[in-house]
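To start, the structure under review is shown below, and the notes come after it.
The block that comes next holds subunit A.
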Amino acid sequence: MNKLSLAGLLGLVVRRDLLLAMRRRADVLTTLIFFVMVVSLFPLGVGPEQDMLRKMASGVVWVAALLASMLSLPRMFSADYADGTLEQMMLAPQSLTVLVLGKIVAHWMLSGLPLVLIAPVLGLQFDMSTQALGMLVLALLLGTPILSMIGVIGAALTLGLRGGGVLVSLLVLPLCIPVLIFGAGAVEAVNSGMSAVSNLALLGAFMIFALVFTPFVAAQALRISME
Partner candidate 1 sequence: MNWGDFFAMNGYAFYVWGSYGVTVLVFAVEALMARNRRNNILRELRLMRMDMEDNGNGEQA
Partner candidate 2 sequence: MAINWFKYSAPSTFYGLAGKLIPFFAWPAAILFAIGLYIGFFVAPTDAVQSEAYRIIFIHVPASILSMFIYLIMAGYAALGLIFNTRLSSMMAQALAPTGALFAFISLWTGALWGKPMWGAWWVWDARLTSELILLFLYLGFIALQASIEDPRRADKAAALLAIVGSVNVPIIYFSVKWWNTLHQGATIKMSGTSMHVAMQQAMFMVLVACWLYAIAVALARVRSIILERERNTQWVSELPEVKYEDGGAK
């Protein structure tokens, strides 16, 4: 087999994970349905007044996005861990960091991207203005990859632990708070007429910072868990 380039490895892992996920389509939909359900519950709890809903829309959507991305984290490695392919992957003479990056991209495409695509529809439930909807999509587009990247570290650390699902949320949610603050803040800024450039810039900075460090840290976490 010819020497696999890093980009080739990345593409291979992403394609493989997406293929596997598509075979069990239900998993992908559960994340999406959970997101829609959580967002739709709030108006029932808070009441139908339009201006109240408009004010809290971005916060609700963002918290739901955080929870939805937590939901699918344990499944990231559990299938490969169970049937031993994860061990083979680690033994392969390929860079584990890029392999983990592939896992991150696959997880984001399965749990982050659907949220971004469906967010505008949910925004209408909260009667958000079109600029606010546009900003929500943009902020989510920047924010959800960070959630996946931080989440992968939690998933790698809690590999194979019983009760891992709850544990991964306890470990990862505190670290996602800055993303929540600036993500929801971006839409808030647009609602109140200010420019949201500062929020988006910070979100972008977090994303690049996470992109540089999290694959390596997650690879270390995998080595620790698989010892």
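Following the convention adopted for this analysis, a contact is a pair of C-beta atoms (placed from the backbone, for glycine too) under 8 Å apart; a residue touches a chain by one contact, two chains touch by 3 or more; residues count from 1.
Behind the choice of candidates: all candidates are chains of the complex that A comes from, given by their letters.
Note that the structure is predicted; figures quoted are calculated from it, not measured.
All listed chains 1 or 2 share the complex with subunit A, though the touching one is 2. Residue ranges on subunit A touching candidate 2, taken from their complex, read 153, 157-158, 161, 163, 167, 170-171, 173-175, 177-178, 181-182, 185, 202, 206, 217, 220-221, 224-225, 227.
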